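One chain of protein is taken out of this complex; the other chains stay put.
So, chain A:
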Amino acid sequence: MKITLDTDKCCAAGQCVLIAPEVFDQRDEDGIVVLLDDAPPAEQHDAVREAAAICPAAAIEIQA
């Protein structure tokens, strides 16, 4: 799994951080999403997919 973020789109709602805190975080200055792990282990995949599905700005993209 490979994750890419479109930080221009991110509206800092933080849903991804709640769902997959080991993969996503927010920048201190503005709350914009940051990636902690761009190729997370298998046990994180469901949470990452869920975060991508919920992200209101469609800012999280996953390549299988």
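We take it that contacts are C-beta pairs under 8 Å (C-beta built on N, C-alpha and C of every residue); 3 or more make two chains touch, one makes a residue touch a chain; residues count from 1.
The rule is simple: contacts and distances are computed from a predicted model.
Chosen from "Sugar ABC transporter permease", "Cytochrome P450", "Ion-translocating oxidoreductase complex subunit D" or "Nitrogenase protein alpha chain", the protein name that UniProt gives for the omitted chain reads "Cytochrome P450". Chain A meets the missing chain through residues 9, 11-15, 17-19, 25-32, 50, 53-54, 56-58.
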